[in-house]
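Notes for the one structure printed next.
Omission of a single protein chain aside, the complex is shown with its protein chains in their original locations.
Letters A, B and C mark the chains in the order given here, with residues in each chain numbered from 1 onward.
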Amino acid sequence: MKVLLQPVIGILAMNVPFQPPAASTIAEGVDRLYLVLSGITVFFSVLIFSIIFVFMVKYRRRKEDEIPVATHTPLLVELAWTIIPSLICAVLFVWTAAIYVQNGRPPRSSIEVFVIGKQWMWHLQHPEGPREINELHVPVGVPIKLTMTSQDVIHDFYVPAFRVKKDVLPGRFTSLWFEATETGTYHLFCAQYCGTNHSEMIGWIYVMSSSDYANWLAGGEKSESLAQLGERLFSQYGCDNCHASESNARAPSLVGVYGRPQKFATGETRVVDESLIQQAILTPNSVRLPNYQPLMPTYQGQIDQEQMLELIAYIKSLGSEERKGQ
Amino acid sequence: MSTEAPAEPAVNYLNASYGIKSWLLTLDHKRIGLLYLATITLMFVVGGLAATLMRLHLVEPQGALFEPETYNKMFSSHGIIMVFFFLIPSIPATLGNFCIPLMIGARDVAFPRLNLMSWYLFVTGCAFVLYDTISGGVDTGWTFYPPYSSLYAQSHVVAAALGIFIAGFSSILTGLNFIVTIHKMRAPGMTWFRLPLFIWALYATSLIFVLGTPVIAVTVFLLGLERLLHVGIFDPAVGGDPLLFQHMFWFYSHPAVYIMILPGMGVISELITAFSRKKIFGYSFVAFSSLSIAVISFIVWGHHMFVTGQALYAGLVFSVLSFLVAIPSAVKVFNWTATLYRGSISYEAPMLYALGFIGLFTIGGLTGLFLASLATDVHLNGTYFIVAHFHYIMVGGAVMAYLGGIHFWWPKICGRLYPDMWARISAAIIFIGFNLTFFPQFMLGYLGMPRRYAVYAPEFQVLNVLSSAGASILGIGYVIPLVYLIWSMRYGPIAGPNPWKAKGLEWTIPSPPPTENFEEIPIVTEDAYNYPAIEPHAYPDSQGVASV
Amino acid sequence: MAATHPAHPPGFAHQFETVEQQRDAGHLGMWIFLATEILFFGGMFTAYTVYRSLHLQEFIRGSHELLVKFGATNTAVLICSSLTMALAIRSAQTGKSRGTVISWLLLTWVLGAAFLAIKLRYEWYRDWVEGLIPGVSWMGGGGHTPGVKMFMCFYFFMTGLHALHMVAGLGILTVLVVMTARKRFSPNYYAPLEISGLYWHFVDIVWIFLFPLLYLIGGRYPGS
Partner (left out) sequence: MVEHPEQAADYHPPHIVPVPIYVAVFVALIIFTALTTGIAYIDLGKWNTVVALVIAVCKMVLVVLFFMHVKYSKGLTRIVILGAFFWLGIMITLTCSDELTRHWEIVPQGWSAGMHIARQLF
């Protein structure tokens, strides 16, 4: 019931936004074009609908055997309604092409950020060193150029608030640039279907004032470093050979696993927490999952506690969307 | 003309022979049309059920019903079934098969055996896809982009690809048959410019069938091989290029969207003229716009790839060509509207569908301009805006035209009338439900909600719930015709040869027609849509309507 | 004219009004079918063109794995078969004896089969032994980089598809032989022969392109 009432309440409260936040230098131009296109659409739709309506009423059949008046086809009329839409289209094309070409080239002064998409997360690496997962911190007012590639399938880096989007291809680099104009937190979506958790391959873009950004660069590192070190270990120990993605079906993806109730082969269900992760790494056979072969080797004696914490921090960071989402 | 009392002819194509075998081995184009009708309806119900479940799932941001994996399989099956197994064959294979020979004054299509074979191919294709859906599904989206589809997807991609491959040959044979039939089987006096516009539209459609479909066949063939043998045709790790697949896929699949709309446009030309008792406005413009749509449609496919990192100039060329393809569509819309001018308009159900088509197609088509336009497409690509765009054209346009056509020719097909009141009510329900379902999706898309999302951000919920509410209304709207049309086959009042008093050769013969269609091949002496009309100067001060 | 045909001429179908109409329809139908075939193979050629430009050197190396002598021989064999096919039709047109028509058809059949035999025995079999078939018997090493493998893929897809068409062609020829033997054809009615001939020549043309595009890339001169 509540579900059914929601739209009504939502509309009454004008809770439905009509426009996504516009937070980049590109957005304004795109929005203006969008507005004009909407105007054209409304104009022609209303025109056609109302002509139909008027004719429907005016020329309705009044008698079964009525004979209508002939109309002939003046060439002029035909030409008019061929040429006018053509002209509209020509103008639109020139306009849109201008915006597109202009937006195609990143300014020289851009900061370059390296992006790697993989099923189903975003890895981002700043020039200054910090690496982030599913989130990107950028300063306001500075052009950012993303150089992107994919580890597996095609993804697409999409930030609606910036009106930018570009496919992220395996085996190739593509690039994308934007310059944020408003501080705030904006959605990052994967906009190219990439498999099971395509809809969870999402994140956030944090646009910060330059001073905040400088602080983040300087201080943020400490709080993030554990996870980053953990990530390095994760590939150093070859964890990512198996846990890289769902698609290899050998091992479960660890994205979002932290804090989620997990059903085990024994039938019991436990919430995945730090200790369970540790247990899984040291004695994998004690936490067998259904649907998977007991492939995971034990790392007993190889991984010390410090490293264990780093790994845990990393695995936690993989599941951090919920926290940020709210 | 047709003043004889409505009576069913004693022997017609329906009762000429009995038994399953007489249907499954029939060479009669009319029966084959009905075989298609049954198959396609089944596929529509399956695809529609998937859509209904999807909409239910999307009522809640975190997903109400399924795991993401299941949801992905739903929209993939929905897309594949609706496109390849419902909409592409819908009008051509059912109404086209039934009507072409009747409308051009022929006894059958040129190659009846090929015609039957193409139905069997189609059924085989359907069987593969249904098997696929039941046995675990396919989760690649209807677009099958590699390397996901070729190397990563765990689902039954090959069975689906095989189904499409086989159904493709069915399309090719249908197209071939139609082209030859239209060229070679016209009755004496039926010149090109006396052809009904439905025939022109099907001719243009057939061109796309014949020239486009082989390419999708090769493409899915390569995809299947890549998947089975891992040989690296689209796999970048071994030198392949996944975007090459996209080029080859869209080389067919863009023209294919005009396969879906052109026949519908043809139907609309018939409906508008019949129910306003007018000659079509600008016959040759409407006819040639069909052909030019068919031709231009082949050179715009790159507009699906604007954000793939396509070369700048290629992007510009594809954009300008996409704008170009809008012009002939505009010409059609204006000509249909102008046909109503000074007509004698009545509002039987088919006409309501036709008018609905014009409006919704206009909206759908104009939103296509947002996508043809590079700068806005960058934002809208991959969002619900696109979902809304194509449902406006394919559901609001093509399905409406299909339903309108079915209602229009139904009395010819089975010789009986359906209850017109119910038909009008359901047309209205469909119109309302449709807009409620898909209009919010335009807004969702602009707000940035990506498509193919099993879970979504909470701020999109309100619009999604609206859309789902609309979908349930729409679903009800589709059930009603299903019921009364089946009912009317047995219990409807006898229709007589020409219940609408429409022009066209198909209305000159009994309903249902005899197996041989025409006792004597007619000789055509007049233009299409030659409805009686009064020359305007005869009544200088008339309000546009006069009676005799 | 309509419903009152006296006796149907042989092979005349009810939906047509005249024999010429039927003949024309058959012709046009076959040509349109060939148009679809052009685009069917054309899809392959498009993919081939793109990859050839992207991996030219490797395609050349792959091409050098093929044996030109068999490719050239087979081209000649197919051209011969096209000639015999044309002559078979001509002898039906001019009312030659059934024996003549059948001989030409059989000769065409034999040449087609010879093509397939050469292909199988001296080319594919050898490729299999030498591990040149990606996905089936592929011995990676030996400088066989991805591009070479890709070339071999295209080689097998394209020649394989062509061979499938040949097999279909042999089937059609068999039917034609039987039909001729059963006196189905006369100088007034030989449309199936003519239409099958179009198909057969088309398959020949495909090979005419496959030969240089697969066997002769980058030339065979020393140092190429």
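Here are some notes:
Throughout what follows, a residue touches a chain if its C-beta (ideal position, glycine included) is under 8 Å from a C-beta of that chain, and two chains touch if they have at least 3 such contacts.
Nothing here was measured: the structure is a model prediction, and the numbers come from that model.
Set against the missing chain, the residues C:A35, C:I102 or C:I172 yield one that touches it, C:A35.
Among C:A86, C:L161 or C:M179, only C:A86 touches the chain left out of the display.
One of B:R107, B:H156 or B:K184 touches the chain omitted from the figure, and that residue is B:K184.
Across B:M305, B:V320 or B:A375, the single residue that touches the chain missing here is B:M305. One chain is missing from the display, and on chain C it is touched by residues 1, 17-18, 20-21, 23-24, 27-28, 31-32, 34-36, 38-39, 42-43, 45-46, 49-50, 53-54, 68, 72, 75-76, 79-80, 82-83, 85-87, 90, 93-94, 194, 197-198, 201-202, 204-205, 208-209, 211-213, 215-221, 223-224. In the full complex, the hidden chain is touched by chain B at residues 183-184, 186, 188-192, 211, 215, 237, 241, 243-244, 247-248, 251, 298-299, 301-302, 305, 309-311, 313-314, 317-318, 523.
Everything below uses one rule, namely that only the chains that are shown with their structure count from here on.
Note on chain placement: the centre of chain B and the centre of chain C lie 36 Å apart, centres being C-alpha means. Distance between chain A and chain C, defined via averaged C-alpha coordinates, is recorded as 49 Å.
In whole angstrom, the spacing between the mean C-alpha positions of chain A and chain B is 33. Counting partners per residue, chain B has 237 as the residues that reach two or more other chains. Contact residues of chain B toward chain A in the complex are 59-60, 68-69, 72, 139-141, 143, 145, 147-148, 151-154, 236-237, 242-243, 276-279, 281-283, 285, 307-309, 312, 315-316, 319-320, 323-324, 326-327, 330-331, 333-335, 337-338, 340-347, 355, 358-359, 362-363, 366-367, 369-370, 373-376, 378-379, 381-383, 443, 446-448, 450-457, 459, 461-463, 465-466, 469, 531-536, 539, 542, 544-548. Remark: chain A residues 3-4, 6-7, 10-11, 15-20, 29-30, 33-34, 37, 40-41, 44-45, 48-49, 51-52, 55-56, 58-63, 65-71, 73, 77-78, 81-82, 85-86, 89-90, 92-93, 96-97, 99-101, 103-104, 119, 152-154, 156, 158, 160-161, 163-167, 169-172, 174, 187, 189-200, 202, 245, 247, 249, 325 touch chain B in the complex.
By the touch criterion given at the top, residues 1-3, 13-17, 21, 24-25, 28-29, 32-33, 35-37, 39-44, 46-47, 50-51, 54-55, 58, 134-136, 145-147, 149-150, 153, 157 of chain C touch chain B in their complex.
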